[in-house]
Each structure stands twice: as C-alpha cells, then as structure tokens.
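Left out: one protein chain. Kept in place: all the others.
When the chains are written out, they are named A and B in that same order, and each has its own residue count from 1.
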Amino acid sequence: MKRTDVKKQKSMTGMHIRRSLFAFPYIVWMAVFILSPMLLILYYAFTSEGGATLENIVQAANWDNMRVLLDSVRFALYTTVLCLLLGYPIAYLLSRMKKTTAALLSVFFIVPMWMNFLLRTYAWKVLLGAFTKILYTEAAVLLGMVYNFLPFMILPIYTTLIKLDKSYIEAAADLGANPATTFLRVVLPLSMSGIISGVTMVFIPSTTTFAISQLLGGGKTMLYGDLIYMKFITEQSWNAGSALSIILLVFVLLSMTFMKKAERKTSDEGGGRLW
Amino acid sequence: MVNRLKKFFAGTYLGLMLVFLYAPILILIVFSFNQSKTLGNWTGFTFNWYAQLFSTPEITDALIVTLSVAAISSVVATVLGTLAAIGLHAMKRRDRLLLENISQLPMVNPDLVTGISLMLLFLFVGFRDGYTRLLIAHITFNLPYVIFSVLPKLRQSSDMLYEAALDLGCTPMQAIQKVVIPDIMPGIVSGLIMAFTLSLDDFVISFFAGNGVDNLSMYIYASARRGVNPALSTIIFVPVVTLLLIVNLKSIREERNAELQSRKVDMKR
Partner (left out) sequence: MKTSQKIVCLALALLLSLSCFACGGKSAKVTLNVLNWGDYIDPTLLRQFEDETGIAIKYTTMTSNEEMLVKLASADNIYDVCFPSDYIIEKLIADDLLYPINQDNIPNLKNIDPRFLDLSFDPGNTYSVPYMWGTVGILYNKTMVSDPVDSWNILWDAKYTGEILMYDSMRDTIGITLKKLGYDINTRNEADIQAAQDALIAQKPLVRAYLTDDIKMELINGSAAMGVVYSGDAVYCIGENPDLAYVVPKEGSNVWFDNIIIPKTSTHTAEAEAFINFLCDAKVAAQNSDYIGYSTPNAAGLALMGSDYIDDPTYNPPQEVLDRCQIYHDLGDFVKVFSDAWTKIKAA
C-alpha cells in the first residue's frame, strides 16, 4: 500500500462509523417482514370482532391445550438433548481432523437433508416398519426429529470447535489434567456459544413441528403445531390460532432467556476455572 | 496403541452416524427405480419415473423455482444476516438481547403462522408477484439461522482485531472485509448451508406467502394424496452431491499440490 493511501484512509476513519450500524439493513428488514406481521398476530390474539379482549388468550390457555403444549415441549427437550449428545462428538471429531477432510465430511453430514423431507420420512417408515417394532410409537417420533434436526446441532458446534486454540488443551495436559478434566473444564466451556446456538436452532423449531408426529407417530398424539394448524385452518379461527401462537412465543422466549442467563453463569465459571 | 484405539472408535462412531443419516436416502434411491409408486413394495425395475419427471413441465418448473429461490434467498440472507450479526455483536447488551429475541421470532412461530402473517402483509401493501413473495418469505425465515450461526464465531474472535485494523488505516468496510469476515468464515458458511437446506424443504410458508408459484416441496406434499413420483426424491440430491464431490476432491488435490510446492521451496532455501 502506498503511503498517501494510508494517510487518506486514516483521515477517513475519523468519521468513525460505528460497527453496530452494519445491522441497519437487517433491522429495516426485520421491522417490515418480521415485526409488522407479528403485530397482525398480536392484533388477532387480543381482539374479538374489533374490540380488545383477553378472552382469546384465556380460552386458549385451557387444560387440554396446555397438555398439548407440555407434550410438545417434552418432545422438543428430548430431541435437543439427544441431538446434543449425538452431535457434539461428531462436531468434536470433525474439528480434530485435517481441514480438507473435515470440510468434505461435514458436507456429508448435511447433504441427506437435501432429499425432500416428506420422502425422507416415508423412507424411515419403510425402514422402521421392516426392521423394528417402534413404528407409530413415541420412539419413532423422536428418531425422526433427531434425524431431521441433527445437522443444525452439529454445524454451529463444529464451527466454534475448529477455532478452539489447541494450545489451551496442551497447556491443560501439561498442568496435569487428565483428558476428561481437560474436556469438561476447557473444551466444553470454550464451545459453549456454539452449543447455545445449536440448542436454539434445534429446540425452538422442534416445539412446532407437526409432520413428523403425524407420519412416524401415527397421529396418536397431538402436538402444538397440529393444534395451531387446527385453529387457523380447520376452524378458520384466527383469533384462537393467534392466541395459541402468542402463548408459545412467551413460553419460548422466557425459556431462552433463562438459558442465556445460565450460559453467562457457566461461561463465567468456565473462564474462571481456565485462568 | 491408545491413539490407534481412539482413532478406531472415532472412525466407527462417525461411520455409524453416517449409516444412520444415509439409510433412508439409500431406500429412496433404490425405490426410485421401482415400477410401483408405493415405497416398500418392490414390483420391478424401471427408469420410467425419471422419464416422466423430465417430461412434466410442472415438475421442471417447480425444480427451477426451488433451486433459484434456495440459492438467492440463502445468499441474500447470509449477507444481511452476517452484517446483522457483526452489528448486533457490537451493540450494548440490552439492545443486543432485545434484537436477538426479535430475531428468534421466525424460528419460534410455526411455519403456518409465519406464512399467513406474511400473506396478510403482502395483501396490505398490495404486493402480488408470487416469485418475489416467495423470495422475501424465504429470506425472512433463513435470517435467524444465519445470525445464530455467525454470532458464536464473533464471540470467539477478538474485538481487538477490528480496532487494530482501523488503527492500521483500514476503513471500517475494509476492516470488516479483510479482518472480521475471514475470521468468522466458518460460521458464515454453515449459516449459508443451513439456510439453503431450510429453503429446499419449506412448503407451508411457501404456500401461504407465495402466490401461484409452486416449489418442489409444495408439489411433493400436494402429490402425496395420490402417490409421489419416487424419482422426485433424488432430483436435487444426486446432482448436488456430484457437484460437491467434484469441487471437494479438486480442492483436496490443489491443497496437496500447494503443500508439495511449498516443500520444494523450503528445500531450495
């Protein structure tokens, strides 16, 4: 770079564009395509024939519906835990490989998702029906959910693990930590942000899946996604459907906030232990 | 010895997981050559379904829509989302948490709710073109996945890099381009891949937010009532896998060549 260029550029940084401004295009997009449709849902949830009311929410929060919500959350939790237990080792092993091999292999872990979802699930029906006895049980639903969400757990963890400084691990070993301790006290805390992202991307969408439970669970349980579908489409009751959506929203946002609080605590602790 | 054992277990685990992921795919590929439309009921070998696939304009149109929407929406979402994540990361904690929570909305909302609410929005602003509506909807539901895969990388990387780049005379744009982006590249790529994947599979949002344009998933879901052309499942998969393999193998070879080259240079020194 020529000296004059450097000077010119230095003077330009004097304007000091704040980095947060890079989010500006997204914030505009968000306001138009995420927030304003959401306002419509809020409107339907809290009005009835034009007048403001809490009636929709009260009606939607009945015992039958809440049982459905609990069932869905239970499935989503199991799915998230299983994806984490199965996906973390995959991400870890991939991250320790040579870069090119890892790139190729990680692609192999996502590519099955490029077959159509419905057909993939039909294929599972054939397999489960032919070789196991679990078709149309909760186990089949879980299997289907883990299958479909696993890549969304692997990828974010993998990307944080490859950045992990190997010298930390060596340092821990030099200081006499056994591999298990090194993993628990060094690797795990340092990959926490990837885990949080993975959990977010598995837990949240899996609370509202509906097709998997219908196809692999034999439609014997109703999940929250089915319920919302029934209100919006079968009953054509947008007030009731919106109310159910708002209840779910509040629930998920609360649980994510709790998780983030927990993350801050553990990562602080982890950091404390590390140093 | 311990190392070899470790390697063996690692290999076995990855292998088993790949079997888990590919078992249904194999079934689909096998049954795409089955005479009967019904999965699991083998009646004889045929190429008929593939012939039918490419002679039905409804399917080829839907394929083009699917691939172009997935490509464009995932790239746009990746650009917007990466910039957003960089911006969010630099914000004060309270602002950041608020925006992060709002960003989760498209993930929290069931597809149906996202689809219907976008449909109402498009009606309200008088926006009729089906293809563009589809694109906007897909970008919107892809965005959170990009943001949440880039953010952890940003938390990992040091803010000092950006400041240092500015001190060394970079403009903010250059600093982002030359310092920040390369540092978070893996997160960006995984966000892009996830966005592309999600876009391929969506049908509920597409049906409501779109307007008279079918993608492949919509076509497949609708056809299920009467039996899906079994070849449809492999239509995206096979070409994409071939493409990926070629690109990957080529780059592995290039890297090896580069390694050899550098070794030669070392020796000359």
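Brief remarks on what is shown
Everything that follows uses one rule, which is that a residue touches a chain if its C-beta (ideal position, glycine included) is under 8 Å from a C-beta of that chain, and two chains touch if they have at least 3 such contacts.
Keep in mind it's a predicted model, so treat the numbers as computed, not measured.
Here one chain is not drawn; of B:Trp49, B:Tyr162 or B:Phe207, the residue touching it is B:Phe207.
Touching the chain that is not shown, out of B:Leu26, B:Ala51 or B:Ala71: B:Ala71 (per the contact rule at the top).
Where chain A meets the omitted chain, the residues involved are 64-65, 67-68, 71, 100, 103-104, 107, 122, 125, 129, 136, 214-215, 218-222, 226-227, 230-237. In the full complex, chain B touches the omitted chain through residues 36, 38-41, 56-58, 61, 64-65, 67-68, 70-72, 75, 116, 119-120, 122-123, 126-128, 130-131, 185-186, 189, 192, 207-208, 211-214, 218-227, 240, 243-244, 247-248, 250-251.
By definition in this document, only the chains that are shown with their structure count from here on.
Mean C-alpha position of chain A lies 15 Å from that of chain B. Chain B contributes residues 10, 13-14, 17-18, 20-25, 27-28, 31, 39-40, 80-81, 83-91, 95, 97, 99, 101-114, 116-118, 120-121, 136, 139-140, 143, 145, 147-149, 151-153, 155-157, 162, 166, 169-172, 174, 176, 186-187, 189-190, 193-194, 197, 200-201, 216-217, 220-221, 224, 228, 230, 232-234, 236-237, 240-241, 244, 248, 251-252, 255 to its touches with chain A in the complex.
The residues of chain A lying in touch with chain B in their complex are 1, 5-6, 9-10, 12-13, 17-27, 29-30, 32-38, 40-41, 86, 89-90, 93-94, 100-101, 103-105, 107-120, 122-127, 129-130, 147, 150-152, 155-156, 158-160, 162-163, 193-194, 196-197, 200-201, 204-205, 207-208, 210, 224-225, 228-229, 232-233, 238, 241-242, 245, 248-249, 252-253, 256-257, 260.
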